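Missing here is one protein chain; the remaining ones are kept as they sit in the complex.
When the chains are written out, they are named A, B and C in that same order, and each has its own residue count from 1.
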Amino acid sequence: MSGAVGTAGAAGAAGEFTVEEQVISVLAQIYRGQVIAVGATVCADIATRLAKALYAPEIVLMAGGSMAGYDCAATPKALNDEWVASPSSVRGSDWIETFDLISAGKYAICMGPVQVDRTGSCNISVLGDWRRPKVALIGARGIPDDMVRLEELTFHVRRHTPRALVEKVDFRCGLGFGPERDELGLTLGRPGMLVTDLGVFDFDEHGAGLRVRSLHAGVSFEQVQAATGFELLAPSGKLPVTPPPTEAELACIRDEIDPLGVRRLDGPEAGPALLAELAERERELFAIPGARR
Amino acid sequence: MSGAVGTAGAAGAAGEFTVEEQVISVLAQIYRGQVIAVGATVCADIATRLAKALYAPEIVLMAGGSMAGYDCAATPKALNDEWVASPSSVRGSDWIETFDLISAGKYAICMGPVQVDRTGSCNISVLGDWRRPKVALIGARGIPDDMVRLEELTFHVRRHTPRALVEKVDFRCGLGFGPERDELGLTLGRPGMLVTDLGVFDFDEHGAGLRVRSLHAGVSFEQVQAATGFELLAPSGKLPVTPPPTEAELACIRDEIDPLGVRRLDGPEAGPALLAELAERERELFAIPGARR
Amino acid sequence: MSKVLSLGEMVTAVPPGALVSFGGGGMARKPMAAVAALAMSHTPVRLSVFLGGPDVDLMLGAGEVQSLDFAYVGFDLLGLSPNFRRARESGGLPVVEWTEAMYIAGVEAATHHVPFMPTRSGLGVDVLEVPGHPFRRFPCPLTGETLTAVPAIRPDFLFIHATEADRAGNVRITGDGFLDPYLARASGTVFVTADRLVDQLPPDLSEHETTISRLWVTGVAELPRGAAFTAVFPQWPLDYAAAGEYAAHCGDAGWLRDYAAGLATAEPAR
Partner (left out) sequence: MSKVLSLGEMVTAVPPGALVSFGGGGMARKPMAAVAALAMSHTPVRLSVFLGGPDVDLMLGAGEVQSLDFAYVGFDLLGLSPNFRRARESGGLPVVEWTEAMYIAGVEAATHHVPFMPTRSGLGVDVLEVPGHPFRRFPCPLTGETLTAVPAIRPDFLFIHATEADRAGNVRITGDGFLDPYLARASGTVFVTADRLVDQLPPDLSEHETTISRLWVTGVAELPRGAAFTAVFPQWPLDYAAAGEYAAHCGDAGWLRDYAAGLATAEPAR
């Protein structure tokens, strides 16, 4: 799945792009309006910058945390974001205000769940039994909070496998569609778009299951079904190909918002060696420490 | 009661002082330790500065509000305090933190109630019936809050009259001693010292009434009783004279922390003319606008 | 992304019956020009103000207040508010008297989007003994101890006066912020008048100097001395002469009308 997976769209000269660039292009569409734009995966983070650079200058980026990078320009993605973002940052804030913004719906987030199930429930806490997990992940964090405050949640699953897309999540950090949601009268935190390395999906609002919205270039429905731990909803007719990133998007990603190539951390190369390589390159690229102070 | 009322104590050369200076000297004793020191009357405010200058450099002054003057030096009292205090201010804060400090007991305040009764209940909200007051004062403000958070409250009543020291307050902003306090199990916000232009007082802890602790120089018990709207507790023996301000205190008040004479606003001269005079003199004295920015 | 509006556009947005709040406190940083414009628009509104001063006084004097929630109304060293006195003493104004901590808790409830906040305030005092108050004593669901529930305070419109703002709506307040930053999070529509508008905050300063994010702000207007005689640190100390004149005459309906008309229509003095 590494390297080139398709051909860039739009008017400009065609060119190849990676699946991470495809994902960034898709996710950039969810960030609009006077909101804080947050991406919990590297690609989603870069997507917030792409949105700000090309489509929605009004969004607020929070590169590097709630303080030094708050409301900064569409600066290049780094491993140490504050150092790059702070010089253009307009305001310092804190975590209490961030949750007030979430409560006010002034927030758009793409999460990176470890498990998503057919109804759209998601999990980043544990694999196996919570009392004695097979794998202790990171804890529920803010997903239960966002779920009762935001209209809709977006998901990015880096690697589409039967262990990531499961029949039922081991621990519910966010609740999907279905009878339980209806009984609770929960109308917020609806599972929205799911983007993986294979395609773009959404969930049936009655909990019937996962629907393919589009397949990335070169991916077949059968391939996606084989990589999914439950039966996908049958497509009605021919499935569209995910619109490829435009030339302008690719140029922006590569030259402006991710010249370092941090997006590779969401790809198959991810690991200590790549992180070390990026950290080394970052030092050269941005001349840390930094700008304002 | 204007002008000189007594003779300064301590080793230095004796001198005359005003009742406001007497009150400032007495009130300066209540501000000690790692607390925010607040005075709701002009004299109490100046007393916080006197305490900081001479006795308790560790206290935090908040001259001019919760932000620009927070944790400043013992700067001269002004009508526009922020302008004088800001250059030496260590930190900006806000009202939520101020109430967190009050809740943590890191706060010492002298209030300026319009009515105090024999049990120590106090009132700054209304005279007469709350629903249709004879006089609408300013509202309960923070007294009910301080009463359930601080160990003890101190009171400064500028003019000791039967209308200020009453049998029963018209509206309880703070609750005094007595059966109701005991029934509620309320142990915080105990009425502590009361300072007036005639003397220093405290309240019987069972609600039996008001006790004279000391009389200001030249004041008799009979004079105080005549100025009080209820019967004072009978003194057991000869009443002491309030210790006069020391020479060091008088020098500090007059030369360092109130050279403008703002303390006169708590005396019998108070009124629009005096305020106008002080405003005019302040302009000359401090060359507003100010220092840091 | 400019949010620059005229004062007229701001005031026109307020419908009759709206819950309106003003920033600042007492004689400090009151949005007097906006208050005067609102009063002159003859739109009866409900007021909720943490620490009221000439803002509340002017609205009451103009007769455009349907009800008032407050923790304080007064002129600080200049004494009591004449129009507040008259309104209260006539017995005709529906009021809710909050304590400071209870008002803060109500605003925090709104910022956190919960219907109430628990507080220890209210025990043993008469703010919970008067008719029509919205507070309730209740047992803590975890410990059983008795607390006071205060409802969320959610103004429909908030008017603030600030030191400066940028066109995108970021706001800088250099003196005491009172509850303004929190009220901005609690309010549906936030209008800011500023002594000066700049292209972008913070100028040469760190990001800690910006007080309120543009995310909370609906519209901004440049209005030098929009706080009239009230204090705006550091540019305007309280003008005791003008404040004294206001205090002496505001009880006169004709004088007040002329005063408000002048304030509401004054061209920004550049």
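FYI, a contact is a pair of C-beta atoms (placed from the backbone, for glycine too) under 8 Å apart; a residue touches a chain by one contact, two chains touch by 3 or more.
All values derive from a computational prediction rather than experimental measurement.
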Among the chains presented, those that the missing one touches: A, B, C
Identified contact with the non-displayed chain, of A:Ala73, A:Ile96 or A:Ala217: A:Ile96
Of A:Glu82, A:Asp197 or A:Asp258, the residue in touch with the unshown chain: A:Glu82
Per the touch definition above, residue among A:Gly15, A:Pro144 or A:Pro259 touching the missing chain: A:Pro144
Positions on chain C contacted by the hidden chain, ascending: 105, 112-120, 134, 136, 138, 140-143, 145, 147, 149, 151, 174, 205-206, 208-209
Contact footprint on chain A, counting only the chain that is left out: 42, 64-68, 79-80, 82-83, 86, 94-96, 99, 102-103, 125-126, 130-145, 147-149, 171-175, 180-181, 184, 186, 265, 272, 275-276, 278-279, 288-290, 292-293
Missing-chain contacts mapped onto chain B: 34-36, 57-58, 60, 67-68, 70-71, 86, 89-93, 97, 99-101, 103-104, 106, 149, 292-293
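One rule holds in what follows: only the chains that are shown with their structure count from here on.
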Furthest chain, CA centroid comparison against chain B: A
Inter-chain centre distance, chain B versus chain C - centres from mean C-alpha coordinates, in Å: 28
Chain centre separation in whole Å, for chain C relative to chain A (CA means): 41
Averaged-CA centre spacing for the pair chain B and chain A, given as whole angstrom: 58
Multi-chain contact residues (two or more partners), chain B: none
Contacts with 2+ other chains: residues of chain C: none
